[in-house]
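Note that this complex is displayed minus one protein chain, with the remaining chains in position.
All chains are identified by letter, namely A and B, in their written order; residue positions are counted from 1 within each chain.
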Amino acid sequence: MIPAAFEYHRPQDMAGVLAVLEEHGDDARVMAGGHSLIPMMKLRMADVPHLIDLQDVGGMSDIDVSADTIRIGAMVTQADIIDHAGLADAAPILREAALQIADPQVRYMGTVGGNVANGDPGNDMPGLMQCLDAMFTVVGPDGERDIPAREFYEAAYMTAREDEEVLTAVTIPAPKGGYAYEKQKRKIGDYATAAAAVQIVKDGGNCASASIAMTNLSDTPVYSEDASNALVGTSVDAAAVDAAVAAMLGDIDPTEDNRGPVAFKNHVAGVILRRAIERAWSRA
Amino acid sequence: MKDEITREERVDNLKGMGCSRKRVEDARFTQGKGNYVDDIKLDGMLFGDFVRSPYAHARIKNIDTAAALEVPGVLAVLTAADLEPLGLHWMPTLAGDKQMVLADGKALFQGQEVAFVVAEDRYAAADGIELVEVEYEELPVIVDPFEALKSDVVLREDLVGEDGAIPDGAHGPRKHPNHIFTWEAGDKDPTEEVIANAEVVAEESMYYHRTHPCPLETCGCVASMDKVNGKLTLWGTFQAPHAIRTVVSLISGIEEHNIRVISPDIGGGFGNKVGAYPGYVCSVVASIVTGKPVKWIEDRMDNLMTTAFARDYHMTGKISATKDGKITGLHCHVTADHGGFDACADPTKFPAGFMNICTGSYDIPTAYLEVDGVYTNKAPGGVSYRCSFRVTEAVYFIERMIEVLAIELNMDAAELRRINFIKKEQFPYTAALGWEYDSGDYHTAWDKALKTVDYDGLRAEQAQRVEDFKAGKTRKLMGIGLSFFTEIVGAGPVKNCDILGLGMFDSCEIRIHPTGSAIARLGTISQGQGHATTFAQILASEIGLPADSITIEEGDTDTAPYGLGTYGSRSTPVAGAATAMAGRKIRAKAQMIAAYLLEVHDNDVEFDVDRFVVKGAPEKFKTMKEIAFAAYNQAIPGIEPGLEAVSYYDPPNMTYPFGAYVCVMDIDVDTGVPEIRRFYALDDCGTRINPMIIEGQVHGGLTEALAVALGQEIAYDDMGNVKTGTLMDFFLPTAWEVPNYETDFTVTPSPHHPIGAKGVGESPHVGGVPCFSNAVQDAFRPFGNRHTNMPHDHWRIWRTANELGLHD
């Protein structure tokens, strides 16, 4: 498996990246860890005449945890997320999810930015970021803009990011309450058959707020506002969970693949969400 | 002379049979100094790679190579038209069929080789492939063998006469243009009569899905034609290097002495590397054409899509019994999907391999087997993936039929097995389908297994679990998988086993050096089995020189004696026997030398561990080391100098390893996720040469069995597209998905093998697949499950639960 030839660019700063993007338009692609893009190039399913390697562009590898927000640079790897003590305290769902992505070697290379920007419905971070109501910062020829994760994904590999823009950071309001990232997969290294990201805030005995997003069950990640709302104000009893699952099932649209047919995926999506809610509630 | 060390110490020093000698291969592998075919680098070496058909069935209207030839570094693009004048556009298969080397007018499966691009490096070759323009006309695709037998679409036009007549194939008459053969064993009418009149009959249809051996190293070769000396050297991933040499000679016309085939280190084989593939032929041709060495290495997708699938057997069975569970008859029909060419790697007289071992470990008086081979638009292959020829299919079939019969009889499946086992005193036992089982003690093994796992306790726990499930206390079911298998390995007696006319003996040649070390060469080739370690152990025990002083060499046809290679667990049964027999020839000569040196009659000395001693006077002896020196350096009247021997061993029978496996599994009914709680494997492989290596083989074979049973498949869509072409979708479990295994053993030596060994590498796969499958099925038995097909991946397990109403 040998990719087609390409011109390699390794700019030292974002201006350099944007210049290459501007010059080559569609023919240029940025690459962080490369673990989504390179296999596609080797299979000659992605044609990239100009490859822009972001590794020398500074300022995108930091994790900043403050009282209200968490900012994660696009070049932060899954391994960085797993190893970051402050993050494990502030947003433990990130670590729980990152540990379920691919395998150790891939997690050293795979970045948050690549995972969320690529638009692959199999990736775990997009659903997670929708659950956390993250904001994606992109920079382009016209400067910087923020796009909510919940509005970022349009279709498989189609996002609100323009071709000449680069995703530079993810900002998350510090999550509160209980959390769970529940994923069913065939083996380590596989994408999810179904995965659910859940954050729940408990107040007294009741759910004060909830956020639910699902992975690999549509051509985009699915933030289910109705499912989230179904829990709010309840004691997260069986009826509430049933309602949340029913709402979620109304929002997803899985397709058949080697992981199984649609009926199975819908069923498992429900089971996984139930388990995620249960675990998140127990931690809330 | 006083002996300074004890006899026990002398035995230990040899590191002979029975000890867990550490492997001599490991030093180079752990330091990155293995030498696999892709490590070979020769001056001026070129790279070849294939343009492959994206269609499963298509007419090839035109191939335009002009643009590809413009790519800098691309030297040639070979097509069938280029190979035709050489007579190399088709090649013989191991099964008596012929196969296109490069698509000759049409493509019959997705990924079929269409053109071979030869370039200065792999980058230019890859770029050239992109620019070869092939004009295809799509044809109707058949991926279902039952449909193939009804269809008007003729897949192999070369096998149908102009008048539409269907000439006989290599295995007799054909019923339909897409039919390859019908093969029978046993007695049809008596079997049908027994079943028709039986008290109880269980019937079941099952599909053993298509899968692939998928060794971590793919197939590849380097061909180097030395035009000055007229010699062709071919390095490659060959499980049978001598057979490859003979085949290359037969199809190329190059005399066999001018061909040197070398199997370097092989990164796993599992049956994938038995056959001859178009890549080998094209590399040889390209080297002859260019005068330069040519390397061809498959990528993983090529490997999964084209070389050597396994299984793909649609099996229908009827098993009859008395009311109290004594089996009276077995009927089996198989529709075998062989893909576009019949390239199955089986002994010539056995187009369905040893499927006729499908009476298993049971005393079944009457049986009949019929197999129909069929062409479809899928890749050719049909190799024995970690098993002797089709034995995995046979054992799966009977171990499922036993479970289904147990359901029919409402009987415990362990007990049903017990009352039908062939009894110890019945061996040698001639089965209804013809094989003579050499030895066995099934009841002892079974009882030991059931006792160790506390079978009754497990059943009680399972019953409680069912109650709990019904009461809503748990959503997990518990399955107890049983399997008892008898393998048939060590092909085999030349009288009934050959491949392309090559008798399936094997060989060993030993040369003892004057200072008492030795080299032995064999006709086999290790792919991880540790031959360099274990064969030296056999020899150490036979000739009394330390295993550490014996080099084992395999895989170079210029130096090794002729042999049929390593697959079907034949190395120990056949080459291992040859090794022992050659060792005994060495010992016989050593005895004469020792007697001369000790000044006694030949019959007055006897072998003792590492020496010959004068009978009754153990203080008078000559060590093998001393004898070796004398053999070369002392004039001994009537004995020629030197100490060498060669043995070509034609086994009198196969060997019949057996085993008893138990798997305990918990199944999440809602997600279909199985969890293996416990796996117990008792193997009886006869005499145990190296327990450490046996255990390693068992672990590995069980893991491959787990993969096949729980998810590994080569799946096609209706258009003949392979859906499982990468390791994302083709299930190879990681360390995370694999349990720890408990291993155990009994020892029932083979009575006809010189050292009593039977072979073990494939047993765990053969016995493991039905054991994992039975565990899944057993979990659902209390809810009415009878049979569901593998692979038991999450969604299929979920489907079973769903169909049984467990989600309602």
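The working rule: a residue touches a chain if its C-beta (ideal position, glycine included) is under 8 Å from a C-beta of that chain, and two chains touch if they have at least 3 such contacts.
Keep this in mind: contacts and distances are computed from a predicted model.
Visitor: For the chain that is missing from this picture, which UniProt protein name fits: "Protein TusC", "(2Fe-2S)-binding protein", "3-oxoacyl-[acyl-carrier-protein] synthase II" or "Acetyl-CoA C-acetyltransferase"?
Guide: Going by UniProt, the chain not displayed is called "(2Fe-2S)-binding protein".
Visitor: Could you tell which one of B:V11, B:L69, B:V494 or B:L727 touches the chain left off the display?
Guide: B:L727
Visitor: Return the single residue from A:D53, A:D133, A:D219 or A:D253 that touches the missing chain.
Guide: The single option touching the absent chain is A:D53.
Visitor: So one chain is hidden, and I want to know which residue out of A:D64, A:D89 or A:D103 touches that hidden chain in the complete assembly.
Guide: A:D103
Visitor: So one chain is hidden, and I want to know which residue out of B:L42, B:L86, B:V154 or B:M692 touches that hidden chain in the complete assembly.
Guide: From the options B:L42, B:L86, B:V154 or B:M692, the contact with the absent chain belongs to B:M692.
Visitor: Quickly run down the residues of chain B that touch the omitted chain.
Guide: Residues 22-23, 25-36, 38-39, 41, 72-73, 122-124, 127, 214-218, 265-268, 270, 297, 299-300, 527-530, 692-693, 695-697, 699-704, 726-728, 732, 734-736, 738, 740-741 of chain B touch the chain that is not shown.
Visitor: Where does chain A touch the missing chain, residue by residue?
Guide: Looking at chain A, the ones touching the missing chain are residues 1-8, 10, 34-35, 38-39, 42-43, 51, 53, 55, 79, 102-106, 108-109, 188-189.
Following the convention adopted for this analysis, only the chains that are shown with their structure count from here on.
Visitor: Can you work out the whole-Å distance between the CA centroids of chain A and chain B?
Guide: Distance between chain centres, rounded to whole Å: 44 Å.
Visitor: If you look only at chain B, which of its residues touch chain A in the complex?
Guide: 122-123, 125-127, 130, 299-301, 670-673, 711, 715, 723-724, 727-729, 731, 733-734, 736-737, 793-795, 798-799, 802, 807
Visitor: Show which residues of chain A lie in contact with chain B when the two form their complex.
Guide: Touching chain B from chain A are residues 1-2, 4-5, 43-44, 103, 184, 186-191, 193, 258-261, 263-264, 267-268, 271-272.
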